[in-house]
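Every protein chain of the complex appears in place save one, which is left out.
And now, chain A:
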Amino acid sequence: MAPLAPRSGDAVFANVERVNAELFTLTYGAIVRQLLTDLEEVEEVNKQLDQMGYNIGIRLIDEFLAKSNVSRCVDFKETADVIAKVGLKMFLGVTASVTNWDVDGTSCSLVLEDNPLVDFVELPDTCQGLYYCNILSGVIRGALEMVSMKTEVTWVRDMLRGDDAYELRLKLLKQVPEEYPYKDDE
């Protein structure tokens, strides 16, 4: 039987259970607000958002692989495209563009014009230094780690901080070969 063809982001999104984005946006906002109250330091909140994202990403990857039928990516360029066009689409309902590749092909930018996490959000002056969307960088990092890529994902532009778009810098640090729990000589 031939392998299933990979599905487009739109097709997958149309087939998953979807909900009103408001619940998502408001829940995230309430979480960030509560974290700021409980943890007090903006840096600590950034760190925890990234950790939460990571924990989500390592599980979300399974759903992604199961529903998108995407086969193993040939190179990191393909990986970035898949995240931007299929991954983000099937979960957040938005796509990103991939730009600014470096010469080695190990580093690029994902640019989001549209971002459901930030609907109706404004950052007060007391939150200088907060990367409000840090959960997203964690999700991508966690998901990629589960498919053997160690990456660094950082925010370069953030509209909540006055920039004109949301830009994530995605950098491949290491391709980790899969480890099997068995020794060869046993």
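The criterion applied here is as follows: a contact is a pair of C-beta atoms (placed from the backbone, for glycine too) under 8 Å apart; a residue touches a chain by one contact, two chains touch by 3 or more; residues count from 1.
FYI, contacts and distances are computed from a predicted model.
Of the names listed as "NADH dehydrogenase [ubiquinone] 1 alpha subcomplex subunit 6", "Checkpoint protein", "Trafficking protein particle complex subunit 6b" or "5-taurinomethyluridine-[tRNA] synthase subunit MTO1, mitochondrial", the one that matches the UniProt record for the absent chain is "Trafficking protein particle complex subunit 6b". Remark: the residues of chain A touching the chain excluded from display are 13, 16-24, 26-31, 33-34, 38-39, 48, 51-52, 55-56, 59-60, 63, 90-93, 116, 119, 135.
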